[in-house]
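A single protein chain has been omitted from the complex, and every remaining protein chain is retained in its original position.
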Amino acid sequence: MPTHPSPSPHHTRATQALLEGLGLTGARGGRTLFEEFGFRLGPGELLQIEGPNGCGKTTLLRILCLLALPEAGEVRWNGMPAEEVRPDYLAQLAFLGHSPGIKADLTPRENLRVAAALGTSPTHGINGVEEALARLGLEAQGDTPVGELSAGQGRRAALARLSVQGARLWILDEPLTALDREAKQRVEALLEGHCGSGGMAILSTHQSMELRDTAVTRIQLGATVRAGEA
Amino acid sequence: MVRAFAAILGRDLVLALRRRGELGNPLVFFVVVVTLFPLALGPAQETLARIAPGILWVAALLAATLAMEALFRSDFEDGSLEQLLLSPHPPALLLLAKVAAHWLATGLPLILISPLLALFVNLPGQALPVLVATLALGTPTLSLVGAIGVALTVGLRRGGLLLALLVLPLYVPVLIFAAGAVDNAAAGLSAAGPIYFLAALLVLAVTLAPPATAASVRISLG
Amino acid sequence: MWLWFHRLASPKHFYRVAERLNPWLGSATLVVLIVGLYWGLVIAPPDYEQGDSYRIIFVHVPAAWMSLFVYAVMAGAGAVTLVWRLKVAEAVMRAAAPLGAWFTFLALVTGSLWGKPMWGTYWVWDARLTSELILLFLYLGFIALQSAMEDRRTAARAGAVLALVGVVNIPIIHYSVEWWATLHQGPTVTKLDAPSISLTMLAPLLVMALGFLLHFATTGLIRARCELLEGEARSGWVRELARRRRT
Partner (left out) sequence: MQEFLYMGGYYPFVWPAYGLVLLVLIGTPVAARRRERRILRRLASQEPRGKTSA
């Protein structure tokens, strides 16, 4: 019997859940990684996906970003299947995977300008670029190519891309890996700010995070699928 | 929508200029391949002149195929290709911008240098304008159709050779009509028919190739 | 009718139906081919112009027809794969490709053997043979792409796109090769033309074509079953099948 994840007691604010995963089943190379995975996420909430390596965290996040197709189940946005409202959903989505998603030969400012043009609908101005650079402490490095920056600064440039896209839903794959203490706090502050202003976030991580006033739901992924019963 | 198109086009052109070293590769390849033929066939002017259209077009086609590999390679590795798919704007349009930038960086130089190479192989003078016209109409089609093959093989480690096997058969119509047009012009005949067909192939490629490329990228990244 | 078709979409059911059909299809293929061969080789009169060498058309033309028909089947299965993501459609598409390549190869070899007496050489850049050659490259490209990708489901969907792009290009390639052939050789005698087909020649040709079609159905279904077994190796019905076979 596939294990049902048991989210911590859902906090009181019964807001209309914006993002839902219903009966999601993920597979990689023919092997089922997880089955019947479901969740609901409302504004201001943060969902933390934990689980052993190779249990399908990345596959799940890519399914939520509509980058990968689930074997079964459905992602819903505002009650509608995400695939049907794909442009609206993607306009509200920002994803940070293992790879940064920015060009090493371009400067942070150029990268962010492209990300802004790509990610947002025209309403959200380009002026967010300077704001994002400031928030990540990259004002000084604004014009040096990302390739010449340190790894930590490169990571911050990738994080800056998230905030410049003005998306309500952030999906982060292992955002805390290889970060020193100071950078980790900066990410936590960023997440607090995002969720505090009504944003939502889903992230997979191994380390624990100290988030004071954000409703964190932790879900264990890794249904014990007996070999065979797909 | 247009802003996103312009952003991708501008970004890729800036990137191409920043890696100017790589920009020259298809160009040098084109020149080298063309110079191989007189070395192989002897410098006799008449023999070269007769097969000049074929030499020029086969060399241009191979140079274009060689350059295709780089279209998505770096974007795939640093996650930018993923970000393209995550944009609310239609992926086919963004990929069209990428192919346009790629063509400007690799296809256009081939056209600009073709008159010089026409001298190498003693192409009759009256065929030169037709050569440039066929390259102008043909190389964008090669880039557009080639982009489908690149999208299908972007996830594979050794995609290069497989890419050529996938796209070269699809390049045959362009090669036939382009080389045929230049051949006609060299022989003093009218080259209008094949050139119109090349234009038709380009229109077909511009409309059908980007959606196919978008579907292929989604599958490769899936 | 729809329910019956819908049940075919399930790999387990499709496998059982294919298995039950196999003996019937196999024997039908055998009978039709034997009749066709006897009719074409023995009964049909020699051609006044090409003598007995024209009898090669009874294998060349069906092979050429099948090479195009199989690609259409692949493209159709590819479309179903992309739209409904049916595992059965993926299996049919992957199963058909090598058979299509074989038919194309046969069309090329028999075409050149047939042309030799007329042309004096085994290969002339005749429009039809050239188109077949390029079609062979399309098949080889499809097969190479399938073997280059590990994940079967992704490979099938990538192959589906390639097959659809290919099927759009085949008429364009064919037309451009025709134009090219007339441009360089002019409509002279080297065109690989079957003699004016009289009824006595058309009948065996159609029978052979039917035989080739039945052969493709038989072999294609066996190969599709293999694809399904490999794709569904972890599912219950395949393990059950494997166990029953062992006892």
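For reference, chains read A, B and C in written order, and residue numbers begin at 1 within each chain.
The criterion applied here is as follows: a residue touches a chain if its C-beta (ideal position, glycine included) is under 8 Å from a C-beta of that chain, and two chains touch if they have at least 3 such contacts.
Just so it is clear, the structure is predicted and the values come from calculations on it, not from any experiment.
Participant: Touching the absent chain in the whole complex: find that residue among C:109, C:143, C:172 or C:203.
Facilitator: Residue touching the absent chain, from the options given: C:109.
Participant: Among C:72, C:168 or C:241, choose the residue that contacts the chain missing from this document, as touch is defined above.
Facilitator: Of all options in C:72, C:168 or C:241, contact with the hidden chain holds for C:241.
Participant: Identify the residue among C:87, C:152, C:174 or C:215 that touches the chain left out of the display.
Facilitator: In the complete complex, the chain left out is touched by residue C:215.
Participant: Would you mind spotting which of C:157, C:174 or C:225 touches the chain that isn't drawn?
Facilitator: C:225
Participant: Which subunit C residues would touch the chain omitted from the figure, given the whole complex?
Facilitator: Residues 26, 33, 37, 41-42, 46, 51-53, 55-56, 59-60, 63, 98-99, 102, 105-106, 109-110, 113-114, 116-117, 212, 215, 218-219, 222-223, 225-226, 229-230, 233, 238-239, 241-243, 245-246 of subunit C touch the chain that is not shown.
The rule is short, and it goes like this: only the chains that are shown with their structure count from here on.
Participant: Which other chains touch subunit A while also touching subunit B?
Facilitator: C
Participant: Write down the chain pair with more C-beta contact pairs when B-C is set against A-C.
Facilitator: B-C
Participant: Just grab the chain with the largest centre-to-centre distance to subunit B, centres being mean Cα coordinates.
Facilitator: The most distant chain relative to subunit B turns out to be A.
Participant: Between subunit A and subunit B, what is the gap in Å from one C-alpha centre to the other?
Facilitator: Centre separation, subunit A to subunit B: 38 Å.
Participant: Going by the touch rule set out above, which residues of subunit B reach two or more other chains?
Facilitator: Within subunit B, the residues that touch at least two other chains are 222.
Participant: Counting only residues that touch at least 2 other chains, which ones in subunit A make the list?
Facilitator: Counting only residues that touch two or more other chains, subunit A contributes 69.
Participant: Okay, in this complex, where on subunit A does subunit C touch?
Facilitator: 28-31, 69, 227-230
Participant: Where on subunit B does subunit C make contact in their complex?
Facilitator: 145, 148, 152-153, 155-156, 159, 162, 165-166, 168-170, 172-173, 176-177, 180, 183, 194, 197, 201, 204, 208, 212, 215-216, 219-220, 222
Participant: Can you list the subunit A residues touching subunit B in their complex?
Facilitator: Residue list for subunit A touching subunit B: 65, 67-69, 86-88, 90-91, 93-95, 97-106, 110, 113-115, 117-119, 121-122, 145, 161.
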